[in-house]
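For this depiction, one protein chain was excluded, whereas all remaining protein chains were kept in their positions.
This part shows subunit A:
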């Protein structure tokens, strides 16, 4: 199982390494947001009760998380490609564990998310964002973005496998991305949100990762927040990967 996971991961990483441009292009969007929103909403911190000193400091985790959601939502497209090309069938008729196929997808997605998140964190820093707690905060942020990305990789994979239609995967991605990010504390402090929005945000995994990340980025780490929200996020990610592995069975009933 471990060996198979490794070789299947190796295959995808090699493909990624062959086209590094893909990673760079997908980064353009979050980078534009970072500088656009960073400038546009600069004065927001002056609102009474916002609670942060610099909006850029506040924004970096928001952009990292938004990128993790949007990048991983496309996982289902790759799955559909592999089904149409026959690659998935080839693996399924070989003595390969279903879990190994899905694990490889998750690992590759997490690795590219990590790379992208790191670049955003560094660009934010170059633009003047502060990480007062030192290296720990940014590292925790990157790790949390990987876990959040896994939630959406699993979801998108399961969805792609179930519907096998590119349009539906694109639709799901567009449908979820903006509401999930704006119904969270990515761009606006919780205390300034309408009451109902605070309620929705409490159940939003994107917000869990943000609260955990902000807990880790603070000058003194908010451990209960980091471990509590992070734990829920991890549990959800595991559930999504499991669900996604289950969809192989559904797929094989239909072929």
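Going forward, a residue touches a chain if its C-beta (ideal position, glycine included) is under 8 Å from a C-beta of that chain, and two chains touch if they have at least 3 such contacts; residues count from 1.
We take it that contacts and distances are computed from a predicted model.
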Which one, "ABC-2 type transport system ATP-binding protein", "3-isopropylmalate dehydratase small subunit", "DNA ligase (ATP)" or "ABC transporter", is the UniProt name for the chain you do not see? "ABC-2 type transport system ATP-binding protein"
Touch criterion as defined above, residue of A:23, A:77 or A:96 at the omitted chain: A:96
Among the options A:54, A:87 or A:168, which residue touches the chain absent from this view? A:87
Under the stated touch rule, tell me which residues of subunit A contact the chain that is not displayed. 3-4, 7-8, 10-11, 14-15, 18-19, 82, 84-96, 252-255
